[in-house]
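Note that this complex is displayed minus one protein chain, with the remaining chains in position.
A, B and C are the chain letters, set down in written order, and residue numbers restart from 1 in every chain.
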Amino acid sequence: MSGPRAAVIVFPGSNGDRDLLETLHTAGFDAFPHPSGRALPEDVVLAGLPGGFSFGDYWRAGMLASQEPAVRSLDHLVERGGLVIGVCNGFQILVEAGLLPGALSYNDPAGFRHRWVTLECAFDSGSPWFEAVPAGTRLRMPIAHGEGSYFHPGGFDAVAAHAPLLYENNPNGSVGGVAALLDGTGRVLGIMPHPERASDPDLGSADGLRLFEGACGAASRLPPPASRKTAAFRPPHDQSGIRTDIRSGS
Amino acid sequence: MFRVELAVRPRPGVKDPQAEAVQESLARLGHSGVTVDSVGRSLSLTIDCPSAEEAERITADLCEQLLVNPNLETYTVSIAGST
Amino acid sequence: MFRVELAVRPRPGVKDPQAEAVQESLARLGHSGVTVDSVGRSLSLTIDCPSAEEAERITADLCEQLLVNPNLETYTVSIAGST
Partner (left out) sequence: MTLSTENSARELGLAMGLTGVELDHIVAELGREPNRVELAVFVGMWSEHCSYKSTKALLATLPSSGPGVLAGPGAHAGTVDVGDGWAIAFKIESHNHPSAVEPYQGAATGVGGILRDVVAQGARPVAVMDALCFGDPASPRTRWLQDGVVGGIGGYGNSYGVPNIGGLTVYDTGYEGNPLVNALAAGLVRHDGMRTAAATGPGNAVLIVGATTGRDGILGAAFASEELGEHHEHTARRSHVQVGDPFMGKKLMEAMLSFDDGLVACQDLGACGIACATAEMAAAGGSGFDIDLDLVPQREAGMEPFEVLLSESQERFMLVVAAGRAEAALAHFRDHGVHAAVCGTVTDSGQMRVRHDGTIVVDVPAALVADGTPGQQWETGTLPGPRPYPDFPIPDDLGAVLVQLIAQPGISDHSRLYERYDQTVGNRTIRGPGQGEAAVQKLPGSTAGYAISLVGGGERCAVDPYLGIQALLGEAVRNLGCVGARAVAVSDGINAGSPSDPVEFARLAALIRGLGDGLRSLDLPVTGGNCSLYNESPAGAIPPTPMIGVVGTVGDIRRIPAVAMKTGEILLLAGSPPGEQGHAAYGRLLTGSSGPAPSVDLAADRRLAAFLVGQIAARRIRAAKDSGRGGLAVALAKLCIRGGVGAEVRGGEWGSRPDWALFGEGPGAAWIATRPEDAGALIADAAPEGVPVQQVGVVGGNRLTIGGIIDLAVGDLATAYAKEPA
């Protein structure tokens, strides 16, 4: 298998790892499963944190997994210019690990919810994840979670500039309808809905695949991992957290 | 008005998968001296009734009807005085 | 050995959909005078260490590092003496 190397971190209790691997392959990555108990290998350009119930989601979703060695090595991958995606439980883990701000809390109304939802891309972020998803694009994919209500103590204003995807009909009480979040580099994406399950028209939608194809395009242009020092993408926002580049979607 | 604090925990001997998983993870993190005995739930209620005894009775009713599963869980109640 | 009881509850002002859900079930059962203020979680630990201060310190570390999400939650700890 050729293509950029991508590791899918498998936690005890992950259950979306196979779906994520399959979708990364479809998008052109050379993807492989990587146990969460070990730091990531140096040769990967992308790490995927899959959906599921890592450590049973016991106590608080994502909390126990956020301490795993593979998660602790994500900083290093990001510094090297690598890409990270956390889907559903993976998003919870990224937030718990502090790689993304805020918190994911109990759905409002409470309870696990599976549903096909429509997301709208709020602005052009410049993030590699969104190369194929311009502002105004609508994406259809399923949600499947019980603790996916995005919360930030500063409210929506504090994160709007980093929230490229908003729910058309907020299914879980997320502040401002935030469905996904980018870090300051634009390379770390947390997303509560499941783009890896919207990766094939036979399954009802291939909209999610576009995120991965964008990432694969960007990752293919990266210099080989060993020689990479700095971020390979322009930061999408100034660091004040103020939204500078929003276009309204249609 | 009485403030009622209800603490619910697994009955001794009943399997407590949450405690086992938290224990496993703490061990992985190297916290070897810490044993997780149980993971429970807590509820804070305000009950509008004339006396503490009444509040206690209502709470016991609620626990039996809905809030506690007597076969899997035990509970303790503390009534925090009227306000 | 110290027994530590940790109680975590939603930070005031943060939404508590679980409490709302319990409130709804109570209303359905006709319990009108009861308000559900919050639903929280609790953890019972045994810590093997020489002093209560040490147990307290270890617990505070665990809470800060791991067990409590300060964005959403507050916590109280009680140390139940050595055994």
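For the reader, a short list of remarks on this structure follows.
As a working rule, a residue touches a chain if its C-beta (ideal position, glycine included) is under 8 Å from a C-beta of that chain, and two chains touch if they have at least 3 such contacts.
The shown structure was predicted, so the numbers you read here are calculated from the model rather than taken from an experiment.
All shown chains touched by the missing chain in the whole complex, by label: A, B, C. Check A:98, A:111, A:155 or A:223 against the missing chain and you find that the one touching it is A:111.
The chain omitted from view is touched by exactly one of A:60, A:80, A:194 or A:210, namely A:194. Where chain A meets the chain that is not shown, the touching residues are 12-16, 18-19, 22-23, 51-53, 55-58, 111-115, 142, 144, 146, 194, 196-197, 199-200, 202-203. Residues touching the missing chain, restricted to chain B, are 13-17, 20-21, 24, 66, 69-72 (touch as defined at the top).
Listed here are the chain C residues that touch the chain not shown: 25, 28-29.
Here is the rule we use: only the chains that are shown with their structure count from here on.
Each chain gets a centre from the mean of its Cα atoms; for chain A and chain B, those two points are 36 Å apart. Counting partner chains per residue, chain B has residues 22, 29, 39 touching two or more of them.
For chain A, residues that reach two or more other chains under the stated contact definition are 59, 64, 67. Those residues of chain C lying in contact with chain A across their complex are 14-18, 20-21, 41, 43, 65-67, 69, 71-72. Contact residues of chain A toward chain C in the complex are 59-60, 63-64, 67, 96, 102-103, 105-111, 149, 151-153, 173. Those residues of chain A that touch chain B in the complex are listed here as 37, 55-56, 58-59, 64, 67-68.
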